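In what follows, a single structure is set out as structure tokens and then discussed.
Of the protein chains in this complex, all but one are displayed in their positions.
What follows is subunit A.
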Amino acid sequence: MKMLRLALLLPFLGLLWLPFYDRIEPSFLGFPFFYWYQLAWVPLTSLLVLLVWKKGARS
């Protein structure tokens, strides 16, 4: 359960390390990579929190 909580560090890594996404291409639906990558982290973070909560509560 404690280990699972480490999954909550992923959004911090993914969003605070700029070399991952400080780029224009590849774009998606007209959105440069910089924008769609960050927007994609919104539902992803939501899911991660849900996962940690539900799995954590079960164990």
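In this section, a residue touches a chain if its C-beta (ideal position, glycine included) is under 8 Å from a C-beta of that chain, and two chains touch if they have at least 3 such contacts; residues count from 1.
In this section, contacts and distances are computed from a predicted model.
Chemist: Looking only at the UniProt record of the hidden chain, which name from "ABC transmembrane type-1 domain-containing protein", "Glutathione transport system permease protein GsiC", "Cell elongation-specific peptidoglycan biosynthesis regulator RodA" or "Sodium:solute symporter" is the right one?
Modeler: In UniProt, the chain that is not shown appears as "Sodium:solute symporter".
Chemist: State which residues belonging to subunit A touch the missing partner chain.
Modeler: Residues 5, 8-9, 11-12, 15-19, 21-25, 27, 29-35, 38-39, 41-43, 45-46, 48-50, 52-53 of subunit A touch the chain that is not shown.
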